[in-house]
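For this view, one protein chain was removed and the others were kept in their places.
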Amino acid sequence: MKDIQSLPDHRRINIKKVGVKDISYPIKVLDKARHHQSSVATVNMYVNLPHHFKGTHMSRFVEILNRFHGSINLKSFHTILEEMKERLQAEDAHIEMEFPYFLKNDTGQGMVGINEYTCRMHGSLAQTDELTMNIKVPIYPPLTSQADNSLTSSLGRWGIADISFSFKHFIWIEDLIKMIEEVTLHDLDWSDAPCEEVGRALSVESITHAIGEKLAKNHDISRFTVTVKNLAVGFNTFATLEGP
Amino acid sequence: MKDIQSLPDHRRINIKKVGVKDISYPIKVLDKARHHQSSVATVNMYVNLPHHFKGTHMSRFVEILNRFHGSINLKSFHTILEEMKERLQAEDAHIEMEFPYFLKNDTGQGMVGINEYTCRMHGSLAQTDELTMNIKVPIYPPLTSQADNSLTSSLGRWGIADISFSFKHFIWIEDLIKMIEEVTLHDLDWSDAPCEEVGRALSVESITHAIGEKLAKNHDISRFTVTVKNLAVGFNTFATLEGP
Amino acid sequence: MKDIQSLPDHRRINIKKVGVKDISYPIKVLDKARHHQSSVATVNMYVNLPHHFKGTHMSRFVEILNRFHGSINLKSFHTILEEMKERLQAEDAHIEMEFPYFLKNDTGQGMVGINEYTCRMHGSLAQTDELTMNIKVPIYPPLTSQADNSLTSSLGRWGIADISFSFKHFIWIEDLIKMIEEVTLHDLDWSDAPCEEVGRALSVESITHAIGEKLAKNHDISRFTVTVKNLAVGFNTFATLEGP
Partner (left out) sequence: MKDIQSLPDHRRINIKKVGVKDISYPIKVLDKARHHQSSVATVNMYVNLPHHFKGTHMSRFVEILNRFHGSINLKSFHTILEEMKERLQAEDAHIEMEFPYFLKNDTGQGMVGINEYTCRMHGSLAQTDELTMNIKVPIYPPLTSQADNSLTSSLGRWGIADISFSFKHFIWIEDLIKMIEEVTLHDLDWSDAPCEEVGRALSVESITHAIGEKLAKNHDISRFTVTVKNLAVGFNTFATLEGP
């Protein structure tokens, strides 16, 4: 077996990132209504090592994560990053978490259910802290409540709004979702026109714009990216904007 | 290392199936319009061995497949199964293939594209041949053509029709897709009513029934199963029927 | 819009199943060590309707599910099925749940982590109750603990064992996982032979057999199916057995 670890370590091809990926992990997320909600996250943790390091203790990532018993909030995120930087003697530290977030569905759609939104958090710590949130909000043409129609169905799924943002002041995940759904469910009244006309009037550009306008007015949000995707026959269309 | 292969081979827990799975394989499928269309299949091949066999030559499955250079039709399917049965001394032989099938989109939706349908074939050979086809046909509320509106979008995706069938006489994949789309695109005229009314009138039960009626009238089809799924907020609804 | 709901309802193409699918739902599962563990399930619920029914109240499925607040155990499963049968006036009722199940990893692999196993439960109620469990247990060649080697890695993933079973007496999920891992981690000692020899000795047939022998000895299990899959270059191999 050739000793590939003793290969000369040329400066220009130093390892940039090293870490653990795809850890499936039960978490508890802060939740405006119920204080804590249980979910299951997929976690990545990695660091940037100084040039003189050749390897790292991969087990330490998981040890640090275990110490927090899945309790995820702004404070624990910051502490995890600080411990990663210190214990792994790293220049910077990163943690990414993706998880389903649940909200009771009370949109008057005729069925009470639990809606699922995919959330992703990316925290990093170099000289300063940074936290980016990403939320995917599915877009459905809303139907009004229909008490006793046993054959009720939905109009299907129109598409998805994919929002990334950083914030100056803390924002609840449910408040951001509500902002987006005010645009997609309420500002756009799908129901009082023939289906075909609705289809003509709505476009990924117009909905992207409407969501962008809404986010630009919120002073807690510092930067954001909005992508809206529409499911169409044979391909999907999309538009992206950045703000402010 | 314990010799687990010499464990006593009790009759009641004999191996039932043995084979290869998830082979990604470039294929050529018979196509009504163009004779052959290229696609990429995921292939499973397996056999049922007589009780006195303890193992098989896994490489033979792939060797047999390679001999046909990806040319897939009723005849090659049958020959592959015969070779499997013979060369592996098997009681019965199975081959499953799943692949995207492409059709030019000329539904007058304002954009010319290529539509993709997921197809699956399951052929088996014991005493007699059997072949089951499965086709997934996405359901979209159709919009009529809109020559010069640059902001055009679709109404999204309503759901999917999932059809399994055996046949007495050969049926082209495109003919079966056309049968389904005649129901979902043409028999259901989505456009001349307010969106909300359309949503109330359509249900997985009614569309399942309409497709079932259509297939029951076709004398080339011997048995079929229809499942229609509607994408809704928080969950999907579905209905299944079998015929005839 | 054609009135497809008034199509004649020929007996031979009656709806067989109707229900809701792909509900993402936070659950609490009974857990030997900690009493309850939080997870997120994907839930399907459906019924078989009598012939004179033309549609059903889809919202009732979700209402019934909501009443149990995600608390999943043998008793709640049975009660959900009874309520479905009664409130939907169904001939039989089905509920399927798939969720990740977590166990602390103390296999001495050099890193303490949390292992994830995909579980699926399928409960049905016609004249009598039935419950089938399915558990997927990944198979890794084990390495012994390595306290201070910073460059530690694993030997990768060998494959997966996929076990379905019904039981006469209740079995903890962790007890079943332990049974499987005793075979894949302990009965097979991978480490004291050259890698290549290990590769030659292990086969999907031999591991399927070893797991089958183990399950056949357990008198709480009434019926079982074992499929073992090995990840290989270009394709995977697998073997399946049924018992007892």
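For reference, chains read A, B and C in written order, and residue numbers begin at 1 within each chain.
Convention: contacts are C-beta pairs under 8 Å (C-beta built on N, C-alpha and C of every residue); 3 or more make two chains touch, one makes a residue touch a chain.
Here the structure is a predicted model, which is why all the values come from computation and not from measurement.
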| item | value |
| --- | --- |
| Touch criterion as defined above, residue of C:Asn115, C:Asn218 or C:Thr240 at the omitted chain | C:Asn115 |
| Positions on chain B where the hidden chain makes contact | 5, 23-26, 28, 37-40, 54-59, 62-63, 66, 100, 102, 110-114, 116, 150-152 |
| Missing-chain contacts mapped onto chain A | 1-2, 4-5, 7, 9-10, 12-23, 46, 54-56, 58, 62, 187-190, 192-193, 198, 201, 203-210, 212-213, 216, 229, 234-244 |
| Residues from chain C at the interface with the omitted partner, ascending | 105, 107, 109, 111, 113-116, 138-141, 143-144, 146, 149, 151-159, 190-196, 198-200, 202-206, 230-235, 237 |
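Throughout what follows, only the chains that are shown with their structure count from here on.
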| item | value |
| --- | --- |
| Equivalent interface positions on chain B and chain C, same or different at half | same |
| Chain closest to the assembly centre - both centres taken as Cα means | C |
| Whole-Å gap between the CA centroids of chain A and chain B | 34 |
| Centroid distance [mean C-alpha coordinates] between chain C and chain A, Å | 28 |
| Rounded Å distance between chain B and chain C, as computed from the means of their C-alpha atoms | 25 |
| Touching two or more other chains - residue numbers and ranges from chain B | 190, 192-193, 198, 203-206, 234-235, 237 |
